[in-house]
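For this depiction, one protein chain was excluded, whereas all remaining protein chains were kept in their positions.
The first chain written gets the first letter, and so on, giving A, B and C; residue counts start at 1 in each chain.
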């Protein structure tokens, strides 16, 4: 059990559930008390196993959960949370990037600009959405919508879920670096409240390009990393399969990010992960996001910008002395 | 003589000059006084013919002069006028459009952002510069440079010389309409003095996209038109070869534009056209541009924006009565 | 006659009670056709609407108050044939002075200013002349003074050639008007209808905070003939359509005519609801 990944554990649970079901069926068909008792016992043990497993998820388990094929995506949360969502399209210069959706949303009686990275469910949608890898036109569409929100004094809520920015030739040609950099700059001084929630994969600069905000939140089993664990592993260990070790070394979990002071709050997921209960996850998310939006709405624009500036200026871990390393050699 | 176009007239002059040269050569070689006198006479008549021809240039002659293969282009004026010119490239999003050049310029002791449409001299350069047809990335490059000028409180000087915006599929794909429209909007409120000079062809929206300014000037033999004369002719007369008639009907010359109150001043060209004496043309241009820049430099930004707003708001010829047309039928 | 003009002509009427769809040739009951805002239920083709039909579809009942109808064009160039077209236009049953109809109205009880193009007026193809520019500017002034969103429906062949350079300048005038709205954060919504071309899309009609378009509408800078002549490469199947513009990021949505009122209302709700 100890060495199982979350995906293996889920497979194990499926088998276990089949066994329990079989026992129950025998018990009810043949009135077999022993079978009935065993079913009860196994059900109890199952719950304990799940508890135990989820109490000590590894960083790699979090990575796998964040990438889980059934993980809720932005549009799943939109469906669960929003009374209205009018999706808007296009960067007004080149195209409309399917890897990011955005538009007017009504949530808890509030109008906000909701922008989220979006993967696809089936192969066709995945291709259309480029597996969540945003292109330059995606960042530019997002910025257009954020600037519109600023003009009309609406808060911006972003959902982060990407393996990274699109690394292909056409994206380099159209300035993927510039597009991300510009978003970082403009989001850092956007004159309206902004909240970013990492709901799945927080893949390096591609994630950050939508995540410079007054509040950065993470779902319990999401992760956020400067480089994909596999990429780190291939540099660090010259072995891309050692992603689990790299994930641990880089401390990519929501709990790590909170400890490092880089995020504001972790949004709890139901036991077993968000995909097992989207409604509850969405409810938790709404509660936390609303709490922060309420606080931010109470600030003047000047205070908002000032607090965000302080927050950004303070990022980093360093010492005011160089002695340690000088003497270490 | 009456029916000659300017191009035919120039050909005629070349022949005439050959005759005069021949007569002079005979005169000097053989001491032929008659030949010498005839040469003098022809030279005198030549000057009168030129005077006379240029006193009554048609609208079509202006069009032909503005498109003349030897017509000075933006970079010719830059070479003649600027102590320094540091060309800058790119729209920071897609490409660098060769049909427009722009950069830091020093002119008459003043730092300004100089932006101009640029045709090519030889076939290769013409292709590289797309014959002066700007693409979306050209308008976006120009806007980037204008916004930089605004940030650093430098005036913007634009040179207009284009048959029109690029009408091809890729330009539609990348939003040629949006790019022009955005320039019109942003130039209308740019917080720095702007002067536009039509130096050659002022081809419809493609020209206007760089020509919303505090002062709009035109070289004496340039033209500025809502649609290419040939395009107008093909709609109006169903005959694209009747450009001369259309040019007259649309009143496309600098003199017409001044009369209609749409431009501020006409910059004189040397007799025979700018291409016969670039240095003098550039000198005239510098004098007039500097005069206007001096006036604009004396205004506060608020006054500048206010005057430009009034100017734009007042564009148009209409009456405050609908009676005339109601009763005309 | 330009091709788009032919394509956009009103449906033929074989009998008073029936109309033929210009999209699929289906014979439709006129009453149903009118009720469907002239959208064919069979093929979805959106037939042209007059400005009055648009206003009826869009504005709360009896809320429309027109303004700007007291000015008219002057034929500043004495351009061949222009006076005749102006006379025809002014004689038309709408009683309008130009192809742009402007007025105050409310949409779902929200006060707005409307600026709606009528493609047919004067057989001038919704072109932008001086009166267009001035009415658009007046509409903007009122939007600014009364803090009302400005909503415009575009149907235009571009700048009005018959007014020469004066008409080109209307692109600058209307774009500047939009700049003023933008500076004061007054919502500006554009709906592109068939056809939205030339100077219109190269100015005010590409500058909406939000841009919607009707299905199948032509949306392009260049006229069809210019486009055809200029092409040296393969032209995409949906070239110069609203769907093409959407694909290339130029507009926010293609919206069926029956939904446009509600999309505008939802947009205004986003832009205008009190901040919380």
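Heads up, the rule we're going with is that a residue touches a chain if its C-beta (ideal position, glycine included) is under 8 Å from a C-beta of that chain, and two chains touch if they have at least 3 such contacts.
Please read all numbers here as calculations on a predicted model, not as lab measurements.
Counted over the whole complex, the shown chains touched by the missing one are A, B.
Among A:147, A:186, A:265 or A:286, the one in contact with the hidden chain is A:186.
Residue B:93 is the one among B:39, B:93 or B:263 that touches the chain missing from this view.
Considering the full assembly, A:250 is the residue among A:142, A:250, A:266 or A:285 that touches the omitted chain. Among the residues B:7, B:80, B:148 or B:309, only B:148 touches the chain that is left out of the figure.
Listed here are the chain A residues that touch the chain not shown: 165, 167-178, 180-182, 184-186, 188-189, 204-205, 208-209, 212, 224-227, 231-232, 235-236, 249-252, 256-257, 260, 262, 309, 312-313, 315-322, 324-326, 328-329. Across the interface with the omitted chain, chain B contributes residues 84, 86-96, 104, 106, 109-111, 137, 141, 148, 151-154, 293-294, 297.
To be clear about the criterion, only the chains that are shown with their structure count from here on.
Put simply, the chain closest to the centre of the protein, by Cα centroids, is C.
Contact counts per chain pair peak at B-C.
Look at the CA centroids: the one farthest from the centroid of chain B belongs to A. Shared contact sites, meaning residues of chain B that touch two or more other chains, fall at 173-175, 178. Residues of chain C in contact with at least two other chains: 182, 206, 248-250.
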